[in-house]
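The structure follows.
One protein chain is absent from this view; the other protein chains keep their places.
And then subunit A:
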């Protein structure tokens, strides 16, 4: 495009969660600009159909786009999520909770976890100091106030969320086109001019957002973005997914149980439970993985098991010319920490920060790639930590992951925590100190030393624990809040 021109049209390729999130966000944020937003998707190809557990920043995303919580929760059969329970990760029989909120409070200016470390066995479980973890344990939920020491996210039906977003986007003027893209027309340089559907329509645009899923129709197939391969750190590459009937009241948290060559998820919704088994095909056959999932189910299945194939990594370049990749087309990290939809959200936010000025400066793309690489790598490191810091050596898979070489960025974080129980701070990235503490300590990483100021006063800790327990028990039950 010519210098000084502005973007007049955006074509979003793909109508999965990422595509419709992008559509809602662009139609809202560009509502004053004369920008036509069109989304093309193919019902014949369909969407990935999973992606049901989220993290708290999704609330800010929804709020910024004027989406009403009640209006969105009902059609998506959503439940509240206070964190993730990890079972059997450091050792078989272990349980810990990664809550959306901090543990305890500083005492005498010394971080709480240092006191907990100083107190040793007297202090009880680290989770006992997290209000969110105790609420989850007791099946409680209440909306937090501005000063509450916890946040929350949602668990929802993936297809329902995309459908809900589609309704909003269409009401805000996004045009949906049904069609399978069979060709891509190049423009000048790295730019794309148009895509062509199977019935011969030519869809031109100034900006293309590739939300086409794993294949990366534009960013990879047409533009050859390159791939940062992370399979040597995250060998899981398959998942079986299978919904079951709802059993009791839905839990306000997701569960991730380590198995022999991967792990199983359990995501409770109001009308059913989502289940899945994420595994490494180098260590377990597809058939055996399916059987082990079925053996875990505690309720009648609602559908046949479905197999998904993927690889851990990200596109080396996520923005090339006038094409930006968002969602699975940009990269993938296994859903252990429910981060994929979040990474799509961050990409949308950064795209809006750097929304093209029309003359397609590569500096915008370079900056987008830089900040997204940072986001992906920091999430990746926390996910790897679950595997790297395990004591399990009961299967070939766990023997492999506990001894693999780590990325430098994680090795230095882990070394500091091992020495002194300190979490490396950073400005940009989803997971802050409480998340790192939850996983380090939950995975039984015990620092060699703690803050010399920490007293670990058992009486003070007991009081804190009791107050948290009482507060959790004073809250309404999750299912009561959902019924309102």
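Side notes on the structure shown:
Here, a residue touches a chain if its C-beta (ideal position, glycine included) is under 8 Å from a C-beta of that chain, and two chains touch if they have at least 3 such contacts; residues count from 1.
Note that in this section contacts and distances are computed from a predicted model.
Set against the options "Amino acid ABC transporter ATP-binding protein", "Lactate utilization protein C", "Tryptophan 7-halogenase" or "Carbon-monoxide dehydrogenase medium subunit", the UniProt name belonging to the omitted chain is "Tryptophan 7-halogenase".
If you put the hidden chain back, the residue from A:7, A:82 or A:218 that touches it is A:7. Screening A:321, A:356 or A:456 for touch with the missing chain picks out A:356.
In the full complex, the hidden chain is touched by subunit A at residues 4, 6-7, 29-30, 32-35, 64, 109, 111, 352-359, 361, 363-364, 367, 371, 415-416, 418-422, 424-428, 447-453.
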